[in-house]
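Just passing along the structure, written as structure tokens.
One protein chain is absent from this view; the other protein chains keep their places.
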Amino acid sequence: MKDRVVIMMGSSKDEEFTKPIRSTLKALGLSYELHVASAHKTPERILEILEQDAGSEDRIVYITVAGRSNALSGLVDANTHYPVIACPPLGDSLAIDLYSSLRMPSGVAPLVILQPESAALACAKIFALWNATVRERVLSHQKKMKDKLMLDEEKLRGTVE
Amino acid sequence: MKDRVVIMMGSSKDEEFTKPIRSTLKALGLSYELHVASAHKTPERILEILEQDAGSEDRIVYITVAGRSNALSGLVDANTHYPVIACPPLGDSLAIDLYSSLRMPSGVAPLVILQPESAALACAKIFALWNATVRERVLSHQKKMKDKLMLDEEKLRGTVE
Amino acid sequence: MKDRVVIMMGSSKDEEFTKPIRSTLKALGLSYELHVASAHKTPERILEILEQDAGSEDRIVYITVAGRSNALSGLVDANTHYPVIACPPLGDSLAIDLYSSLRMPSGVAPLVILQPESAALACAKIFALWNATVRERVLSHQKKMKDKLMLDEEKLRGTVE
Amino acid sequence: MKDRVVIMMGSSKDEEFTKPIRSTLKALGLSYELHVASAHKTPERILEILEQDAGSEDRIVYITVAGRSNALSGLVDANTHYPVIACPPLGDSLAIDLYSSLRMPSGVAPLVILQPESAALACAKIFALWNATVRERVLSHQKKMKDKLMLDEEKLRGTVE
Amino acid sequence: MKDRVVIMMGSSKDEEFTKPIRSTLKALGLSYELHVASAHKTPERILEILEQDAGSEDRIVYITVAGRSNALSGLVDANTHYPVIACPPLGDSLAIDLYSSLRMPSGVAPLVILQPESAALACAKIFALWNATVRERVLSHQKKMKDKLMLDEEKLRGTVE
Amino acid sequence: MKDRVVIMMGSSKDEEFTKPIRSTLKALGLSYELHVASAHKTPERILEILEQDAGSEDRIVYITVAGRSNALSGLVDANTHYPVIACPPLGDSLAIDLYSSLRMPSGVAPLVILQPESAALACAKIFALWNATVRERVLSHQKKMKDKLMLDEEKLRGTVE
Amino acid sequence: MKDRVVIMMGSSKDEEFTKPIRSTLKALGLSYELHVASAHKTPERILEILEQDAGSEDRIVYITVAGRSNALSGLVDANTHYPVIACPPLGDSLAIDLYSSLRMPSGVAPLVILQPESAALACAKIFALWNATVRERVLSHQKKMKDKLMLDEEKLRGTVE
Partner (left out) sequence: MKDRVVIMMGSSKDEEFTKPIRSTLKALGLSYELHVASAHKTPERILEILEQDAGSEDRIVYITVAGRSNALSGLVDANTHYPVIACPPLGDSLAIDLYSSLRMPSGVAPLVILQPESAALACAKIFALWNATVRERVLSHQKKMKDKLMLDEEKLRGTVE
């Protein structure tokens, strides 16, 4: 019974986009594995992966990364009882492609988040529910952000003109 | 070796929307069959239908009808050599959901059309390439439209104020 | 150490919108508590709730429900190590208000989902990672959806015209 | 009785955009001819081409390429019984100009697709209905895509971190 | 050599929309004639009308009324030296269909205006350049608007609370 | 009694944008004068120009050039019986600023066109109603466009691959 | 030297929309006067009001209410040293008309707010800077909102299911 993150990309072109997801996962104490499979072109491979994972005793969260019309996130979500986080690589096409990640049919429930680092953080918050190491790292990550802001604020308070 | 139209809906709720597709197909001399299968929830059923059809000697055009995030049209198209016409039932959510039917990955090529009657007409124009009966009905359909417009124009020319 | 869902609304007007979240949670075997607190008007109350929850040994997922400019989801997320699911009640203002739930600053990571029933399902999939009762209900819920679709498909296959 | 693709551009400036359409058509075993004629400025030329083609015994699919307000695709479609594929060169003006290719009056039925390579593929899928050479190339093209993805997936499975 | 307004509709369904154009034209002292002809379906009829008008000695302004993808206004404009005012009947589809009236190719120059009464007024301002009767009515129409506003303002100034 | 075009810019920064308007006007045989006056900052200057022009015997068409929130076109139009052509310099902010040129109150009727060369052409078509020189140039301009297209088409017909 | 709010509407049709502005102003201890004047049609009247007010010793805040293309707010702002709050009555045309209130030229600085009650509140916060009565009412208004929310929260805490 392992804690595992499974990152699924719709195309090998998305590998660059997953780098901050992966480095943040590692920084937060989580290991992951990486797949590329297209909901349009190789759906059988996706179903095969999901079936294998369903048979494991592992605790898994999927992070799905697919741009343009995102069929991947919904296909994964509808075929697993594990949670699915959709992190579509949208860039300049945000307003064009976003809805395809959100407008799911009833009973299909991927969770959407835009920034890759934050996808990893949200994923870690789930594992933190039972994994104390991850929880400590999440808390420390959040504390650092706040400390950084408070330090910035202290410096600025000197600025009265 | 039959000429067949296969209409695939993503949900049984879309049946109403397919009625003008079906009545127009029949008026243009084409028979069809109707399926409901979800690219998210029952992708295996879609692949099964496509495999059966691929093994037939029939000449088939698929018309795919799926709203919200349309994964159906791309899944069907990527797994068949037959042409696919996507006719998403968008209504008030046109500007929200349209792009999920159009922004396909490379090599996935469903053809998009908005009005259900016109989806049937476009479909018939394909069969008209070799089927003389359908061709006559398409030509007659187009002629009627033009005659109606010319008649409207003749009546109006009386209107000079 | 209890499994708990905490639903936070930005206004008591959102109570109606939370009903399908709540009934779906119960159907999936999860208990919840309900709060109303505004990130703009009563942020101290939000921080107070979060502090109490952080001190508990419970496993908590927050579901945040706030329309218009959604400050609630981000405020909750930045101040807890528990996962946060944002389910904004958008209705006709989807294209206007959606981005305020998604465009978070770095390190703030609420997960967005649009349909209230699906927010509950996504939440249950998280608890299903360790809670066998919830897992069985999630799997049964997904199976029912697929069975319903397969049954619809069987009936329709009779429709060849 | 030949199989012919007729590409119509609204302006000679669109020639660059048609290059991937043309190279993909050739790769899939289809010959084409190229026209430039404006629905606004030289509609008589368009009608003349359509009349000549209608008198031929050929099996023709039109691919219409016109940006900004696309009147070309609808004009061609309404005046021929052959299928029409609209592939508008939109680039950065996607959200501005797309609707002019889709919002057709009743009885006008061009089929819309965005990527030029995919327009050629969709076109080839139509010819594949009776032309075995084209069908083999379409199937081979689709198989290559899937093989490439499966190969990418095999390589990545090594990535477990 | 007459002063004439020629209203061209793309469909007889647009007749209702033209009523305020027509009543305002009459109120401003202008006579008009009414046509229905589709740029997609009956372009020859449009070209025939334009040719007849070009041969007349009349001073003509066209008002073109076509919804959805507006091909009519550009087709008329490119084939006449007379000015063309496009007044598309958009209603709820303003944000969807507006651009098809504005995004013309180079050298095609219909002038766009949204409100039907204002299309008639703008048209009258052109005839007012040489037609003194129309000019007087335009000036009187503008004066009445201002007087009405000044009267409203006088009444309101009593409102100090 | 002269034929005059009056170009009004809302800011001297718009001068570059007016260059193709001005060169096209001259090419079509029309002289113009150029003003800069802001509807927000120097409305009195605008009203002064309009009053002077109203007192002349000239035949005038205004071309108004103002970006962002375009108050200039409506202010000019409401205070003159001469026609007003609004040609807003929108560039990348088309979808942001366009409506401020079109959504006029009742009785305010500037005519909108996007391309600067076309604004000049539309303007010339108005003067062509009585000015034979301008009419010849408009017809010649339109003929050149069509000849260019027909020539392009002739060359391309060689392209059959 | 009085404290005065001056509400300017672009049309008498906007009077209904101003009612919650007016009732909230009165509830917060502020008197107001009401004008109707159009930036397009009666700009002289606007300039006349502004000149009179500039000559007074009063402390004035303008609230400008004009829909569609909002020229009023910028015209008022550019011609007075008093603050201007733009509260455009947008309703269903929010996404269409909003930018015309915000995209001002340099040096023109109306402040935009959407809800009429909130326009009055923001206005009162300005007067509260020196007027103790208004300040007390603003503070009391804010406290009531928070108390209402805290009361709602207390009631709901009973809801644990």
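A, B, C, D, E, F and G are the chain letters, set down in written order, and residue numbers restart from 1 in every chain.
Everything that follows uses one rule, which is that a residue touches a chain if its C-beta (ideal position, glycine included) is under 8 Å from a C-beta of that chain, and two chains touch if they have at least 3 such contacts.
Quick caveat, the model's predicted, so the values are computed rather than measured.
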item	value
Among the chains presented, those that the missing one touches	A, C, F, G
Among C:27, C:47 or C:139, the residue in touch with the chain that has been omitted	C:47
Residue in contact with the excluded chain [from C:64, C:100, C:118 or C:142]	C:100
Candidate in contact with the missing chain, chosen from C:7, C:49, C:75 or C:156	C:75
For chain F, residues in touch with the removed chain	11-12, 22, 26, 31-38, 41-42, 45, 95-96
Chain not shown, touching residues in chain A	94-95, 142, 145-146, 149-150, 152-153, 156-157, 159-161
Contact footprint on chain G, counting only the chain that is left out	59-61, 78, 81-85, 98, 102-104, 106-115, 117-119, 121-122, 125-126, 128-130, 135, 138-139, 141-142, 145
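Everything that follows uses one rule, which is that only the chains that are shown with their structure count from here on.
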item	value
Selected pair, out of A-C, D-F or D-E, that shares over half of its residue contact pairs with C-G	D-F
Geometric centre distance via CA averages, chain C-chain B, whole Å	37
Inter-chain centre distance, chain C versus chain F - centres from mean C-alpha coordinates, in Å	54
Chain C-chain D separation of Cα centroids, rounded to whole Å	44
Shared interface positions of chain F, touching two or more other chains	78, 102-104, 107-108, 142, 145
Touching pairs - complete list by chain label	A-B, A-C, A-D, B-C, B-D, B-E, C-G, D-E, D-F, E-F, E-G, F-G
